[in-house]
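Notes for the one structure printed next.
A single protein chain has been removed from this complex, and every other one stays in its place.
Note that the chains are named A and B in the order they appear, and that numbering of residues resets to 1 at the start of each chain.
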Amino acid sequence: MTDFRVPAWGYWIMGVGLAAFIVMLVMYIRRNRGFKRPLFASPYVLWLVVFTVIPCLLVAYFSFTDYQGNFTLDNFKDFWDSNYTARKAMDPEEMKMYEEMGLTLEDLGLERGTININTLVFSLWMAFLCTVICLLLGYPAAHIMANRDFKLGPTLVVLFIVPMWMNFLLRTVAMMTLLEDNGVINSLLEAVGIGRQKLLNNVAAVQVGMVYNFLPFMVFPIYNVLNKMDYKLSEAAMDLGCDKWHTFYKVTLPLSLPGVVSGITMVFMPAVTTFYISRLLGGGKVQLFGDLIEAKFLSTSLREWNVGSALSLIMMILILISLGLLRKVDPEGEGGGMV
Amino acid sequence: MTKILKRVYLGLILLFLYVPIIVLIVQSFNAGKSRAKWEGFSFTWYGQLFNDPSIMNALWITVSIAVLAALFSAVLGTLAAIGIHAMRRRPQAVMLTLNNIPMTMPDIVTGISLMLLFIFTKVERGYVTMLLAHITFDVPYVILSVMPKLQQMNKNTYEAALDLGATPVYALFHVILPEVMPGVITGAMLAFTLSLDDFTISYFTTSPLVQNLSTLIYSQARRGIKPTMNALSALMFLVLLALLLVVNRRTDSEKA
Partner (left out) sequence: MKKWISLVAVLVLMMNVLPLNGAFAAQEEVNVYNWEDYMNPEVFKIFEQETGIHVNEMFFTTNEEMMISLRVTPGAYDLVFPSDYCVERMISEGLITEINFDSVPNFSNIEPWMINPDYDPENKYSVPFMWGTVGILYDTTKVDDPVDSWGILWNEKYADEIIMLDSIRDTMGVTLKYLGYSMNTRDRLELKAASDKLIEQKPLVKAYYVDETKDEMVAGNGALALMWSGDALYAMEKNENLAYAVPKEGSNVWVDPMVIPATAKNKENAEKLINFLCRPDIAQMNCEYIWYSSPNTAAIELMGEDYTENPTINPTQDIIDRCEFFHDIPDQYLTVYNLFWGRVKDAK
């Protein structure tokens, strides 16, 4: 039985780390002759190390080792070529036999596998599409609600937030009931005379579910920024002879950019990594990168965990890169996100 | 004309957001078990809800974890924010970057990394591990909401208190805390809602013995949500809606 245990050096590192932490604390207190305010952060520093830094290092450790704990790059090769490990595990005698039969790697299903890469690209595409749709739907809504003459605005914003407070899995299941063959929408379509359509268990259903889940995350930050914006600016532009569209294009839009950026972040990130929406609305036919990672960690063979870790690491790095790019547009983080 | 168009547009978007919820609520009154057929109006599922041990247990676990995680992360996060705020530039930048990691990491990666930690160190997964995970992803949000309040504070008040003979702990409770309390409360509330709604991280850090609402729903979703679950979510939804509208009304009237 494969057994997970902290290797001996793991205990050493932990012990030495903890000792170093305490020594540093004591030295700091002595050097500053007393308890200084930065020390209030020390419990959280310890917490961060144990529950954030070490787990991240563990993911990295698993990515670069095989199931026996030896260093290897195979997991990453497996990402690039999903049949890599299978091909490597092939018995050379058996391979020889197949070669003598005149069979190519392709006949054996061992050619370069593109499953991992394809799924990643597909997930990125779905998330991109979802972000664009949310932006196109959400920006006008936020703009309308942020208008000072629109008295209902603040109340309506609350209505946008409320669904976020409801368990999103339940909302996704409710979406399922809507789209089912005998569901509400199909009954309506039949009554109108269009006839039943296949709405569930396809890529479109997954996309609808994603937009449905993440739309409030786009509306809210944009509304926040537009609401705080000095309305006198756009009034001034109007007074100076700008027409409505020009004012929007030259004044409102650039000023609302921070909100847009934080909306994009808050939609794109969960959309890339989701796995439950595709599971519930895709009927097992639509596979996203999150599904792939989850499946690796649910497989009988613990060898798959190392590949799963490598896939997680790749996803983490991708997210960090895209965040870095977005930071460039909104260095102050003015969008403010949820708060 | 444009005014009407604008309202219709908003109405359509809200309809898109609310139709599934309305369907869910309507179904909670359906006498039959089937999702597809309407078999008459009834309160059966509301009655059964309170006798369903798995749902009541999950509800209890969800709420207790959310409260505990909010409390712990409020304490940990406020202390951390005070500490980070007083740091010199270099260590402050390092801490803020580290603090950003849990927020920017995809949920699935956070969940898996914590799962690896618990399995690797042979800690049995369950209630406590789920709580630890929730605190981990909650603290950064508390820090984020406390930091601005600290920046608004006069830097010298704390030093003055110390000069006048206050101990650091006394100064913390009587000088700093009252000033930053609004930020702490916002942060704790944010933490509460985040952990109430979390699925992915809980999914990887708990055992099947300890299920919160999200993981219970996920395991039920495969073979049809029980109608009692619809009843529970309808109740929770109405409570939340009422609460939010009341709060909103009050803040509106305060502003006016």
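Keep in mind that, in the parts below, a contact is a pair of C-beta atoms (placed from the backbone, for glycine too) under 8 Å apart; a residue touches a chain by one contact, two chains touch by 3 or more.
Computed from a predicted structure; not experimentally measured.
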| Identified contact with the non-displayed chain, of B:68, B:153, B:166 or B:245 | B:68
| Given the contact definition stated above, which residue among B:14, B:98, B:119 or B:189 touches the chain not shown here? | B:119
| field | Absent chain, residues of chain A that touch it | value | 1-2, 4, 82-83, 85-86, 89, 98, 103, 107-109, 113, 115, 118-119, 180-182, 198, 200-201, 283-285, 287, 297-304
| message | On chain B, where is the contact patch with the chain that was removed from view? | response | 34-36, 57, 60-61, 64, 67-68, 71, 119, 124-127, 173-174, 177, 207-210, 219, 222-224
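The working rule: only the chains that are shown with their structure count from here on.
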| remark: Seen from chain B, its contact residues with chain A in the complex are 6, 9-10, 13-14, 16-21, 23-24, 27, 35-36, 76-77, 79-80, 82-87, 91, 95, 98-99, 101-102, 104-110, 112-117, 119-122, 132-133, 135-136, 139, 141, 144-145, 158, 168, 172, 186, 190, 193, 196-197, 199-200, 204, 213-214, 217-218, 221, 225, 229, 233, 236-237, 240-241, 244-245, 248, 252
| request: Within their complex, state which residues of chain A touch chain B. | output: 4-6, 10, 35-45, 47-48, 51-56, 58-59, 62, 137, 140-141, 144-145, 150, 154-156, 158-178, 180, 182-184, 212, 215-216, 269-270, 272-273, 275-276, 280, 290, 293-294, 297, 308-309, 312, 315-316, 319-320, 323, 338-339
